[in-house]
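Below: the structure, in structure tokens.
Right after this comes chain A.
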Amino acid sequence: MQHLSIFPILIPLLFGAIMLLPPISRDLTSQRISAVTGTLLLLISSAVLLFKVDHEGVQLYALGGWQAPFGIALVADRMSTLLVSVSSFLAFAVMLFAIAGRDKGGAYFHPLFMFQIMGINGAFLTGDIFNLFVFFEVLLIASYALLVHSGGKQKTQAALHYVILNLVGSSLFLFGLGILYGTLGTLNMADMAIKVGQLEGETATLAKTGALLLLVVFGLKAAMLPMHFWLPKTYSSASAPVAALFAIMTKVGIYSIFRVFTLIFGDEAGELANIATPWLWALALLTITIGTVGVFASPSLKVLSANLVMVSSGSLLACAAIGSEVATSAALYYMVHSTLASAGLFLLADLLARQRGKAEDRFVRSRAFLQPRLLGFGFAISALSLIGMPPLSGFVGKVMMLQATQTTVQTMWVWPLILIGSLAALITLSRAGTTLFWRHSGSVAPEAEPAKATEIAGIALLLLASPVLVLFGGEISAFTLQAAANVHDILFSAYGLLPGAIQ
Partner candidate 1 sequence: MLPMPFHSLLLFIVWLLLNNSFSAGQIVLATFFALTIPWLVTGMRDEQPKIRKPWLAVRYFFMVLKDILVANIQVALLIIGPVKKLKPGFVAVPIHLDSDLGITILASTVSLTPGTVSAEVSKDKAWLYIHALHLENEEELINDIKQRYEKPIKEIFGC
Partner candidate 2 sequence: MLTITITIVAICICIALFLNLWRLLEGPTVSDRILALDTMYINAIALILLYGIHMGSVLYFEAALLIAMLGFVSTAALCKYLLRGDIIE
Partner candidate 3 sequence: MPFYLELIICIALIIGAVFLLVGSYGLARLPDIYMRLHGPTKASTLGITGVLAASMIFQSHLKGAFSVQELLITLFLLITAPVAAHMIAKTALHYRLDSLEKTKNQDMVETIRSREAHNNSSTD
Partner candidate 4 sequence: MEGIYAFCVGLLTACGIFLALRGRTFSVVIGLTLLSYAVNLFLFASGRLKIDAAAVLGQSEQYSDPLPQALVLTAIVIGFAMTAFVVILAMRARADLGNDHVDGVLPTNETDTSHRSGGSH
């Protein structure tokens, strides 16, 4: 299986394209069947790739047979493969949810979904910075299109902000790329990492401006302060499966920050070593803070989930700022956890809203639920997981992050914020839960519809991941630690990928 590394990109691409062609394009059922098949295949191939990478080490895939740094290379290492697996798993679960009916309300849901996954996986796998830009754009344009799925004023307005902000971001991305190419003369990230170390003086200064522009761009995707504004409205207005899929979008930004600022501009970058760190510190802490305030202020479940995503983003950025192997490992674990848990909550919020009549997902008194036990159980799981309470995965991630701080100063800043963030989540989610599930007036709303089997299956997959992450926490954290070690090892992640490079 020498082509395995490209499967996570090709499978969604081909499925997406084929779904535009007859006979599949003609009816919904065959679209659904092929969408589920596609995501399942994707999941299987990602899992196999994960296994292979874990056992055989990093998989390099030189597209077109052109060796790096000249051609585009895919780099399936532990970090990228882990995230690819998460996104594939997420895709499968969300697709299961979607085919119960949320895929209606507009054309092209399935192909767009596939293209979105393709963009995400491509961004994770690529080893070329311009190709990263291309995949960013793929996932962005797909997200724009999905965001307006099933219409509505709110969606349009949120989409307008989201799209325009990201267009500005894309411009900055290209400015940054131009500067980096203009100083380094290469696009392969491993090659850049090697060349950055040799930069001196004014050229280094110029390269720094380019790098910092990339930080802004990735920060925008990761909802880093002050570029976080788009997130709450966008996530809360998107339709459920889309919002759930968006849960991994901020992670793409975070991932890119790790790739670019620990590999290229990391410890080995000579004059440009760790240039992002001071910025990351300040902005990460502010992001957690504002996210926490947002959590307190959330009037509805979807907004709350969105704000929780922001808190997790801030925490991940803080890990990036710490910049140690342990911190990266913590971030990786936390990314897996937070992606799946928040996606689960987004889906659940949709089910809840559908059974509450006019109250939707707002924290107000409402009609009783049609399926209180099912929904309550699901809510409890995702709430515990997101708060970071045992026995679910959030606590492992949280403890890993807390343990990752290295100096007293770091501890003094990060710990209180992370812990207060947890407390805010605890307070708000407990209020939310008691209000949603117990503060009722009247009977079940007449328009309430029971959750469908595949919807439950999709949510269950996402929620079950949380205890599994704890149960196998040892193995998983060993994996993330190894992944982090690889990322931080320039001999491994740069020279190792360029056989011709002279150390």
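Candidates were picked such that all candidates are chains of the complex that A comes from, given by their letters.
Quick note on the criterion: a residue touches a chain if its C-beta (ideal position, glycine included) is under 8 Å from a C-beta of that chain, and two chains touch if they have at least 3 such contacts; residues count from 1.
Just so we're clear, the structure is a prediction, and the values are computed from it rather than from any experiment.
Participant: For chain A in this complex, which listed candidate touches it: 1, 2, 3 or 4?
Facilitator: The answer is candidate 4.
Participant: So in the complex, the part of chain A that touches candidate 4 is made up of which residues?
Facilitator: Spelled out, the residues of chain A in touch with candidate 4 are 130, 134, 137, 141, 144-145, 148, 152-153, 156-157, 159-161, 163-164, 167-168, 170-171, 174-175, 177-179, 181-182, 187.
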